[in-house]
Every structure is written in structure tokens, then in C-alpha cells.
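All protein chains but one are shown at their positions in the complex.
Entry: chain A
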Amino acid sequence: MKYSIDPKVLKRRASRDKRFRTYAYTAILMAAAFLVFFFTDIITTALSAFKQAELLVEVHYVDEARKMGDYALDDDVSPLVSRGFTRLIPNQMREDRSLLGTAEEKWVLAEAEVDQYLKGKPNRLKKDERKIVDTMRAEGRARLAFNIGFFENGDSKLPEMAGIWAAAVGSMYALIITFLFSFPTGVMTAIYLEEFAPNNRIMQVIEVNINNLAAIPSILFGLLGLSIFINFFGVPRSSALAGGLTLALMTLPVIIISTRAAIRAVPDSIREGSLALGATRWQMVLTNVLPLSLPGILTGTIIGLAQAIGETAPLLIVGMMAYIPDAPTSFTSAATVLPAQIYTWSSDSLRAFTERTSAGIIVLLAVMLSMNAVAIYLRNKYETKW
């Protein structure tokens, strides 16, 4: 054909081929570039939140300080110190009467604006306050120390006091409920569908239904949780129980689908061998199929739970975004979870909360990544290739 040997056409085709190939690699590159940009952005904003400003101040336990903690500090530094510290002084003095009349020098938590100023970020400090902080810094009386409070405290209206402990505990509680409910139910469903289910209409409906369930937007699970669990069953609002159950229903399809895949991967020869030795179907499942598919089941479950721990929308609907400063003490007490905490901080107007949000995100991502790493480790170590 004349068309194919025309060198001009050939050249054009060759360059078009190359261009197409470049597009394909560019797409991957763009995704990778986004990942890099995204992580550097989050990490650079978050890093500063792991440091917190502290001031070395003189605390005088004078008589007036028993009513108002501010009196224990010099007038010029007292607005620079966190109210989270000063409001505790009266209590301390009531508990330890020997403090009265003494004075001590100690490092105390600084106000959020001082913290932002020391980190060189925009802040609302007045000019004279800046001067005081500058002299304190020059004298070595202001420092940025590791922010241990971030991991020990619950939520607070004061940015310098706010931490993720309460949210982390809340996430744990919710996750325990999610696991306890979705793991047995999911594994049982998968066993039934793979090993016992007759091939009839009901089973087809269940199968289509499970696939559909996996694709329903998460927020609709929140509506379900609100009207069924909370309004109908009377589960307390904002509780880890309500959130955990809602997440359990969302995680269920993930666990079912991965468990079925793991069970299906066990070759029939194993099943037949077991049956040939006189085992009943259930004995075969319990002693042969389940142990062999366990790594796959656990991998799927952990991945499902990692997804659940990052889920936010349905939890907002069941009320887990309320301001809850203390860690929950039971499954029915009001709780908040990590992603909901991130959401509340991110919608706060104070700038100091922005870096807390990023730090919270880092913690959340670290938890999720380690869960996924465990899952991958389990799969690589124990999964049998047939």
C-alpha cells in the first residue's frame, strides 16, 4: 500500500506513537507529583505543631491567686501565659496549702499567639507584647519544647491546650465495636455464601445486594445510623456505640468480599481430601478451609478497619463532632474520633488550630499506614500460593 510506505506518514505515525506513550507516563507522573506535593504540604504545616512554646516565669503563690490564678504572675507576662495554666493555680493552692507565700520559677505553657509568634507565623500579638517575648527569648526564658500535651490532652477551646488523646481513645472504642460486630458477621456471611448457600434467587439477591452496599455513599450510612440506631433503638447520640455500629455496617461489605476471595482461593482438593476422610461440611470448613484462608481474611479485615478509622461523614451525622474535651469512659458516653476532631479543628477560625489539624492528620495517616503495613506483612508472610 502506498499509504504505509510514505516516509512522511510513517514519521508522523511514529511521533504520534511516542506522544501517546509520553501522555501515559505523564499521567502516572502527575499522580505521583500530587502525592509528593500533598505529603510535603501536610508535613511542613504539621511539623511545627509538634513543638510548643513555653515561657520561664516566676510564679508567686500570693493570697489573691487563690481566687484568680493571673495574680500569681507578673502583670506583663500574665497575658502571655496560657489560661490553661493560670486557671489551675487556685486549685493547686487549695490542695497544697503550704504553697501559699512561696514562689518558684518554672516553664509554663505559653498562649497560642506567643507560640505562633515564636514560630514566625502571622499572629495577633500587640507590639509591646512582642517586645516582651523578644526580650524573654533573648534571655533564654522562652523556648519551643516538644509538644507532649498534644498527645496527652483532649480537645480544648485554647489551641495551645488542645490535643488528640480523647479523639484517639474515641476512635479506639468505635473501632472495637466495629470489629466485634463486622468481623464475625462478615466472616459468617462469606462462609455461608461460599460453602453452604444453595444456588437460588435469594442468594443472588444477597450477592447483588452486597456489591451495591459497597458502593452506597458513606453519608447514607450516617442517615441509617441516625434514624435506626439512635432514633429507633435509642443508642445514645455521639456515643462510640452509635458510631461503631454505623462504621460496622460500612465495613461489612469490605470484609465479606475479601473473605470470600480468601475462601475461594483455597483449592477444592483440600476440601475433597477433608470430606474423603469423613469430615462433615462444617468440620471441613472449620478445620481446613478457615485456617488456610485466615491470613487473607485478616488482611481484608485490617484494610476494612483502616478505612473505617478514616471515615468521617457518617460519624458527623451520628453526632460525633460535638465538643468533647474528655476521653470517653464507656461505649455509651459521648465521644469524638480522630477524623471528626480533624474536621472540628479545621473549621475553627484560630490560626493556631491549622497546624494542630495537620498534626492530627499526620497521626491519623500514621495509624492508617501502620495498619495497612501490618495487613501487607500478614499477606506476604502467611498467604499460601496454590
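Some notes on this structure:
Here, a residue touches a chain if its C-beta (ideal position, glycine included) is under 8 Å from a C-beta of that chain, and two chains touch if they have at least 3 such contacts; residues count from 1.
By definition in this document, contacts and distances are computed from a predicted model.
Missing chain, UniProt protein name: "Phosphate transport system permease protein", from among "Monosaccharide ABC transporter substrate-binding protein (CUT2 family)", "Cytochrome c", "Phosphate transport system permease protein" or "M42 family metallopeptidase". Touching the chain that is not shown, out of A:Leu99, A:Ala142, A:Ala166 or A:Leu252: A:Leu252 (per the contact rule at the top). One of A:Thr135, A:Thr329 or A:Ser347 touches the chain omitted from the figure, and that residue is A:Ser347. Considering A:Val114, A:Ala242, A:Ile324 or A:Ile361, the position touching the chain not shown turns out to be A:Ile361 (whole complex). In the full complex, chain A touches the hidden chain at residues 4, 13-14, 16-17, 19-21, 23-28, 30-32, 34-35, 38, 41-42, 45, 184-185, 188-189, 191-193, 196-197, 205-206, 208-213, 215-224, 226-228, 231-234, 249, 252-253, 256, 280-282, 306-307, 310-313, 316-317, 319, 321, 332, 339, 342-343, 346-347, 354, 357-358, 361, 364-365, 368, 372.
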